[in-house]
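Only one protein chain is missing from this complex, and each of the others stays in its spot.
Labels run A, B and C following the written order; every chain starts at residue 1.
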Amino acid sequence: MNKARLEAFSDGVFAIIITIMVLEIKVPHGDDWNALKPLIPVMMSYVLSFIFVGIYWVNHHHLLHTIHRVNTPILWSNINLLFWLSLVPVATDWMGDTHFASHPVAAYAILLLLCGFAFTILQLHIEKKIDKNEKLQHAFDMLKRKGIISILAYSTAIAFAFVNTTVSGCLFLFVSFMWFIPDKNIERALNEE
Amino acid sequence: MNKARLEAFSDGVFAIIITIMVLEIKVPHGDDWNALKPLIPVMMSYVLSFIFVGIYWVNHHHLLHTIHRVNTPILWSNINLLFWLSLVPVATDWMGDTHFASHPVAAYAILLLLCGFAFTILQLHIEKKIDKNEKLQHAFDMLKRKGIISILAYSTAIAFAFVNTTVSGCLFLFVSFMWFIPDKNIERALNEE
Amino acid sequence: MNKARLEAFSDGVFAIIITIMVLEIKVPHGDDWNALKPLIPVMMSYVLSFIFVGIYWVNHHHLLHTIHRVNTPILWSNINLLFWLSLVPVATDWMGDTHFASHPVAAYAILLLLCGFAFTILQLHIEKKIDKNEKLQHAFDMLKRKGIISILAYSTAIAFAFVNTTVSGCLFLFVSFMWFIPDKNIERALNEE
Partner (left out) sequence: MNKARLEAFSDGVFAIIITIMVLEIKVPHGDDWNALKPLIPVMMSYVLSFIFVGIYWVNHHHLLHTIHRVNTPILWSNINLLFWLSLVPVATDWMGDTHFASHPVAAYAILLLLCGFAFTILQLHIEKKIDKNEKLQHAFDMLKRKGIISILAYSTAIAFAFVNTTVSGCLFLFVSFMWFIPDKNIERALNEE
């Protein structure tokens, strides 16, 4: 089974998730700059989630680049990942609406943790299918290391949500920056093939 | 006529159906865990429908894998399937909002029955177009058997909606599990070709 | 310029148009069959528009099948068609909400007329690009004849909206049935090539 439709369907879901979040940015009622002020936390929350979903899309892109055919476990672990990602807009809105209150920030961190687990499951199923050379093995090991660091960071963010949500926010940004350049290894490994 | 656009259009509709259901999960008004409680039935209903639409996508994927070209009856029976699937979000919301009351559960079961019929019609039109070997014939026969069991299960679920909605829910889950691994036969039949 | 992206973008827009209409089918507030009654005109209006958008998609599919490359006039006349089609959900809701009142039915007929004109413009731009053989020329002539009949039918439907909306509804159905089988000629003409 080729991967074209898996990519097309995933791209569709990614595109919709990233775009429906904007539906929650309600049109301000006034007609001057003050009308935009209540949108600030909503916008911050939107930007954060846009970056996260963008990162997932880029990494999904690179991960699927390593295989040519997909099997049923890959199809289902992909649907599992999309399920958790589809809840990102709800968590984003809750966090924005409550101006980054403790529980919503913790809920957001838990959701990102679950997305991270789902991505790792997909990664493990894909890893089984590829003919790994040393370079690609190295790239996958790096991905796993990043996965572990992310899980630790999100877990810490959950705890800090009840102490200081700014620390949680910084941990979210830290994970974003770490994943921002995830692909160099896979990219290089594939180019050398 | 090649099937690329049929797949692209269907993937788009599948992606949207699976994602707009999340729009109904309204952002909670409070900022602690209690605010999430009213979301529990809505979430259960969402998970169930996500799995159903996911199963339809995976099976649609496998079914279209058996042909290379499409004709007008296939285009229209595909649009017919998408029409019934497009009503899943409405039925899902009704069921979640009413905390799995009798009529909404029955309506949901009726809709799944109609989706099942629509899928069978598509399957019959596709079957006419393929050059069947023995293995593929066997795979299609298995699909039909599953279709018949599903129709019986849904019909029973409709009746039980007015007696005990838990039984209906279990029947939904039973059909899900049955279709969860629908493709092994087609997959194998195609691989052997 | 190849047509792959034009098709992908159009399929995305078609998929969204056909699916967002379902967002207007509001979840009923009660939990028995009576709760579904107010949905009847909305559902009728939804079914009608689903069929119309489906017909446009199928015909768009066939029309683009006749060319291999696209130019800027084709890109823009396609965007023009998508613009008018994107208004179909609004007109559909208005017609459903007002239980098929005169003005909304007339507005719906006017919109379908404009969609028809937009499709004809796209068709004329595509016709310029293709190497026509006699069969394909015949197919295009048939398309034009159907276009003219549709325009007459829609114009009549506009007038009848203020006299008897049932006649307008029948004219909508008549045009649907006429376009339901639009492709045989192009299909045959292409197969013979």
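Basically, a residue touches a chain if its C-beta (ideal position, glycine included) is under 8 Å from a C-beta of that chain, and two chains touch if they have at least 3 such contacts.
Keep in mind that this is a model prediction, so the values were computed, not measured.
Visitor: Among C:37, C:68, C:103 or C:128, exactly one should touch the missing chain; which is it?
Guide: C:103
Visitor: Please pick, from A:16, A:95, A:112 or A:175, the residue that touches the omitted chain in the full complex.
Guide: The one listed residue touching the chain not shown is A:16.
Visitor: Would you mind spotting which of C:22, C:35, C:55 or C:82 touches the chain that isn't drawn?
Guide: Only one of C:22, C:35, C:55 or C:82 touches the chain omitted from view, namely C:82.
Visitor: Please give every residue of subunit A in contact with the chain that is not shown.
Guide: 7-8, 11-12, 14-16, 18-20, 22-23, 25, 27-28, 31-33, 35-36, 47, 50, 54, 57-58, 61-62, 65, 180-181, 183-184, 187
Visitor: Considering the whole complex, not just the chains shown, which residues of subunit C touch the missing one?
Guide: Residues in contact with the chain left out: 1, 4-5, 8-9, 12-13, 15-17, 20, 23-24, 71-72, 75-76, 79, 82-83, 86-87, 89-90, 93-94, 97-98, 101-104, 107.
One rule holds in what follows: only the chains that are shown with their structure count from here on.
Visitor: Any idea if subunit A and subunit B meet via the same residues, over half in common, or different ones?
Guide: Homomeric contact, different residues on each side for the most part.
Visitor: Roughly how far is subunit A from subunit B, going centre to centre by Cα mean, in whole Å?
Guide: Each chain's C-alpha centroid was found; their separation is 27 Å.
Visitor: Residues of subunit C that contact two or more other chains, please.
Guide: Only 12, 15 qualify.
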